[in-house]
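Apart from one protein chain that is not included, each protein chain of the complex appears where it belongs.
Let's look at chain A:
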């Protein structure tokens, strides 16, 4: 028998190589209620899906058309993977507080992983933004605590405190 090849159709398939232990790393947060709920989310997923958009890593995030290089994955230091667009969008909200949605640790791109390389700068900028908000939030807490202390003190000593938390002394000096 003689076989003559007339035409060749090339077909290929691909998938992201996702480390086996990805997503199963224990978080340092212990078995709180959030951990329990979190466990339920993934109990019977057959394929690896992005926790944020729930689409397979081999497909795109909801905003993209072309999988692969057009909508790549990133890996966190905590070993959690996401579509770069999904995790970026999450970290860009101030409610994220810069935390990984899976394990609630600070989300940082894992170092020494080539697929992360082109995103490192953008993620660093986001992290700085979140950190600033967090600092502001904490200093507001401190201010509130200071005002509460000043008011308590005023009740003790009869000194005046205005609503900025400044203590108005008898001599009309304002102490901040």
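As a convention for this text, a residue touches a chain if its C-beta (ideal position, glycine included) is under 8 Å from a C-beta of that chain, and two chains touch if they have at least 3 such contacts; residues count from 1.
Going forward, contacts and distances are computed from a predicted model.
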Hidden subunit of the complex - UniProt protein name among "Degenerin deg-1-like isoform X1", "Cullin-3A", "RecA family profile 1 domain-containing protein" or "UBC core domain-containing protein": "UBC core domain-containing protein"
Identified contact with the non-displayed chain, of A:78, A:102 or A:126: A:102
Residue, one of A:55, A:75, A:127 or A:147, that touches the chain absent here: A:55
Interface residues of chain A (partner: the chain not displayed): 33-34, 37-38, 40-41, 44, 51-55, 62-63, 86, 89-90, 93, 95-97, 101-102, 104
